[in-house]
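Have a look at the structure that comes next, please.
Left out: one protein chain. Kept in place: all the others.
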Amino acid sequence: MNRKLRMGMVGGGRGAFIGAVHRMAANLDGKIELVAGCFSSDPEKSKASGDDLFLSPDRVYRSYEEMAEKESALAPGERIDFVSIVARNDLHFRVAEKFLKSGIHVICEKPLALSLDEGKKLEAIVKESGLVFALTHNYTGYPMVKEAKAMVKEGKLGKILKIVAEYPQGYAISDYEAASEGDGKISNWRMDPSISGVSNCIGDIGSHAENLAQYISGLKLEEVSADLNTFIPGRNLDDDGSMLCRYEGGARGVLFASQISTGEENNLNIRIYGTKASIEWHQEHPNELVVKYADKPRETWRRGNSYNGEAAAKYTRLPFGHPEAFIEAFANVYLAAAEAISDAIEGNYKGADSYDFPTVADGVEGMAFIEAAVKSSSENGAWTKI
Amino acid sequence: MNRKLRMGMVGGGRGAFIGAVHRMAANLDGKIELVAGCFSSDPEKSKASGDDLFLSPDRVYRSYEEMAEKESALAPGERIDFVSIVARNDLHFRVAEKFLKSGIHVICEKPLALSLDEGKKLEAIVKESGLVFALTHNYTGYPMVKEAKAMVKEGKLGKILKIVAEYPQGYAISDYEAASEGDGKISNWRMDPSISGVSNCIGDIGSHAENLAQYISGLKLEEVSADLNTFIPGRNLDDDGSMLCRYEGGARGVLFASQISTGEENNLNIRIYGTKASIEWHQEHPNELVVKYADKPRETWRRGNSYNGEAAAKYTRLPFGHPEAFIEAFANVYLAAAEAISDAIEGNYKGADSYDFPTVADGVEGMAFIEAAVKSSSENGAWTKI
Amino acid sequence: MNRKLRMGMVGGGRGAFIGAVHRMAANLDGKIELVAGCFSSDPEKSKASGDDLFLSPDRVYRSYEEMAEKESALAPGERIDFVSIVARNDLHFRVAEKFLKSGIHVICEKPLALSLDEGKKLEAIVKESGLVFALTHNYTGYPMVKEAKAMVKEGKLGKILKIVAEYPQGYAISDYEAASEGDGKISNWRMDPSISGVSNCIGDIGSHAENLAQYISGLKLEEVSADLNTFIPGRNLDDDGSMLCRYEGGARGVLFASQISTGEENNLNIRIYGTKASIEWHQEHPNELVVKYADKPRETWRRGNSYNGEAAAKYTRLPFGHPEAFIEAFANVYLAAAEAISDAIEGNYKGADSYDFPTVADGVEGMAFIEAAVKSSSENGAWTKI
Partner (left out) sequence: MNRKLRMGMVGGGRGAFIGAVHRMAANLDGKIELVAGCFSSDPEKSKASGDDLFLSPDRVYRSYEEMAEKESALAPGERIDFVSIVARNDLHFRVAEKFLKSGIHVICEKPLALSLDEGKKLEAIVKESGLVFALTHNYTGYPMVKEAKAMVKEGKLGKILKIVAEYPQGYAISDYEAASEGDGKISNWRMDPSISGVSNCIGDIGSHAENLAQYISGLKLEEVSADLNTFIPGRNLDDDGSMLCRYEGGARGVLFASQISTGEENNLNIRIYGTKASIEWHQEHPNELVVKYADKPRETWRRGNSYNGEAAAKYTRLPFGHPEAFIEAFANVYLAAAEAISDAIEGNYKGADSYDFPTVADGVEGMAFIEAAVKSSSENGAWTKI
């Protein structure tokens, strides 16, 4: 490409955390420029957000439908090359469908959809469109996660026996006392099934742990026995959940996610135990990957070294010791998707599996996982196929 | 007491790891002396071990029965005050019964017995005897574990919502390749149900995690849904296991133990999440206890400081920064048991619950836990009451 | 500002590490756009770099002089608002002087100049110009460094007694064996005094440690007793150095920097000991700041929490647990400088001390530090005033 890719955005208006993250991720490498958007269902707020972002007013839209229609009518190179969808969960399907049907590539915040059914429909639409669709399961963007995946693939771990994936957060505990006193003020769209789907905690963050485990191990999670909990009174959905896991090939494991683990911040972490070696990675210290052996010293693999493999090196911007973190990992999803979109624009798109970004298929797996976990828990932990 | 307590030992001959640990624990504080023993079922080995330990040959016995009989016939102050039982699991019940019935106090290596039934019988025998019986669930001997227990008791954590207890080891993975090739050389009494009981991994180390969780939290573990595994071909018992847990009062949790987690050493650790604060402790870094809050900086409580509570302080030997570790924690069980035994000798024994050592009741709980986990796993993870 | 700031760049062509970092830092927040540059003294390379960056060819210049002249002749809002100087050390002074005299604000990579004399001249030029001049001592851009500075200022540490500042790297050790064999292939402009000035290691990274120590502590470093070393044979400048330090008000300390500390990556770290509390920060784990007390638990202050002070909060982009790192800290220097430049454009510039970016005065202090360290070392460690 001899120009920057042109990005539009749906959602992510003033005050929205994840929209700002997507924009920083898109900005970082200087290969993408934001040129259009519909930042809110409230046109005033959308306009104000567009002004904040120095957009031309005529490229700030009142609805995503208007945006899709007007943008797709512009000339190639002028119109947006892709849309970044960062609206609320319940809109992901509709917005993605609209843009795909308008011939515009999509980068979509997770979850893919509100239900497995919806997810499968979207998968079919993506397939039919032949367009690029990337889902921002951002944690797989970290270089040392890619290094871990490469280690597994190369057989360094031997046969995988056990996987422990955790995602404790504590932010939702702050409502506990108010809720206990019947204050009823707990209002959070995350707890509204019409917006969040059948699960809050497992859907929001458990699915990241699931995606990470499958990404690194290369093993399908086949079955779960789950126990989901709602600790904060008055909530309609789970705020915590644990499950036993069975992976293809016989590996077993534990997966849990929580939003009421007081004092935990965003402590996604994973341990994978193989017959020859084991690995451990923590999102809050993402530049290190610990490798453990039965009979030799434990190793700490660190990002940016010459001994890192190709996959990690490709998504590394800084030399060793100059830490990279969340935004850079997020930007790696954009970088990989941008590579695919550029290829598509130049007529060389090789299909989602040829790039290193999370796909619509990953999203469908995530939806299946969420529904299986909820079903298992409602049946008192019965082992449930995904 | 104006003299050292006199200890006898059953088991723990040359080459036995745990016997040496018990002796170092007993030696450390200079308040106990080893004066008699039956160190092996092989009289030659028993004798040689006695020589190693500078014992008088006439106090080294050919059988534990002989030892119990002859020692109990000696004058008080001359005979052993208590016996330390470090023989194989299947002998714990018989040996303990014999010495208790001979009027001799007991410190017994865990597990209490081979089955819940046997354990309950032993509990009745202890009760009837009125003697001191301490079980070396040594990990609760660590000062910072006692500090953690005190924090929970004082309400510092608020209501406990979640408990994650882990005990990964990797030592048993070394047999994997041999076993996979049908080499059949796997011989380990731990895998023999007639010696180990119904479980290897959950019995051996899972029960430590269970004991630790209940000790600190003060909550009974009521129900488990377990998935036990035997990863090394040719083994008769589990070498790994995970379970979902339900504690009294509504707390939920995860507990797992493993002996095939390659490269893990002895990584017992626990996290307890409450509505006001959470705690985290790792056996391999035992002098630190991390406390996490929703809205203030994370704290690291360190052993030996003036801010430590009474329970920790009582079992602390060194000033801050001079690390204490495994043997010192083990010695704390001996110290607490010795306090009770001295009281008993002086006619002031206040009952096991008045001291800070693991009791026969803890051992019975452990047996119930092991049997519930095995039963749950055999019923495909059905929730099983303990 | 109702538009992005327009940036030009001098230096930073293909393959240059630090130029890419400056561009990512400038890109991140979407408030700055790169519109012009002279990326290399080789016009072909400069042009190619401009193409890589999607610049209009007529804004890619053959020399920095041409760039300064042509850009300053454009209309405000069209021309660059500021130049980012990332050329070799020996050019910093000349380039900065040229742009300042052309009325263009400057963000300059450190070191400020080749000598203290040159630095002082530049300081006078900046003063006379009334323009914004920011020096990218990027490590002070980290939020937890700002938190540390605020703690000191609020008196939380009491009186400061001791400062230990370290900056070990190991990258230059790789030349050791070649050099030892007289291979002579060691060619690195960093070792050429005409490019690097009187010091390599202390100049390049020791000055970061010095800047960090003074930034956080608020204390002037008054005197040093230094021992600089050249361990790799054939080098003309130091590749390692240590010194004892005396700060205003009686604090003492140690400062060392090294590029031959095998296996160290970029391990800048600092400990400041006060009468009431002490702090510790490590650049490779930048989201944490440890606070130690005499009589209460050690605290870990973590970025992104509600308990963080204003200064840290202002330069924080992500919620707790979503780590920020090197690029974000670097971008904070750009953010602060951009705030000053925007103010200047709108006629409201309040002077360098009213913003939170490193100034020309910091640069002069750095040059004085470097020269004092070199002088002390050449006089066998004589205490030397800065």
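Just so it is clear, A, B and C label the chains in written order, and each chain counts residues from 1 on its own.
Here is the rule we use: contacts are C-beta pairs under 8 Å (C-beta built on N, C-alpha and C of every residue); 3 or more make two chains touch, one makes a residue touch a chain.
Just so it is clear, the model here is predicted, and its values are computed rather than measured.
K.L.:
Among the options B:42, B:284 or B:379, which residue touches the chain absent from this view?
P.N.:
Residue touching the absent chain, from the options given: B:284.
K.L.:
Among A:215, A:301, A:334 or A:383, which residue is in touch with the absent chain?
P.N.:
Of the listed residues, the one touching the omitted chain is A:301.
K.L.:
Applying the definition given at the start, please give the residues of chain A touching the unseen chain.
P.N.:
The list for chain A reads 291, 295-302, 305-307.
K.L.:
Pick out the residues on chain B that sit against the missing chain.
P.N.:
Given the touch definition above, chain B has residues 2-4, 17, 20-21, 23-24, 27-30, 34, 51, 53-54, 169, 264-267, 283-287, 302, 304, 317-328 touching the missing chain.
K.L.:
Considering the whole complex rather than only what is displayed, give the residues of chain C touching the chain that is not shown.
P.N.:
Output for chain C: 158, 161-162, 164, 166, 168, 170-171, 173-174, 176-177, 225, 227, 229, 231, 240, 242-244, 246, 252-254, 256, 258, 260-264, 271, 273-278, 291-295, 298, 380-383.
Going forward, only the chains that are shown with their structure count from here on.
K.L.:
If you take the chains that touch chain A and keep only those that also touch chain B, what is left?
P.N.:
Chains that touch both chain A and chain B, as defined above, are C.
K.L.:
Let me check something: if the centre of a chain is the mean of its CA atoms, which chain is farthest from chain A?
P.N.:
Of all the other chains, the one whose centre lies farthest from chain A is B.
K.L.:
How would you label the chain B and chain C contact, same or different, if same means the shared numbers make up over half of all numbers there?
P.N.:
same
K.L.:
How much rotation, in degrees rounded to the nearest 5, is required to superimpose chain A onto chain C on the basis of Cα coordinates?
P.N.:
So the angle, rounded to a multiple of 5, is 180 degrees.
K.L.:
Just to be sure I understand: the centre of a chain is the mean of its C-alpha atoms, right? Then which chain's centre is nearest the mean of all of them?
P.N.:
Given all protein C-alpha atoms shown, the central chain works out to be A.
K.L.:
Where's the contact count highest, between which chains?
P.N.:
Chains joined by the most C-beta contact pairs: A-B.
K.L.:
With centres defined as the mean C-alpha position, give me the chain A-chain B separation in Å.
P.N.:
43
K.L.:
Using CA atom averages as chain centres, what separation in Å is found between chain A and chain C?
P.N.:
So the centroids are 35 Å from each other.
K.L.:
Quick check: what residues of chain A touch more than one other chain, meaning two or more?
P.N.:
Residues 264.
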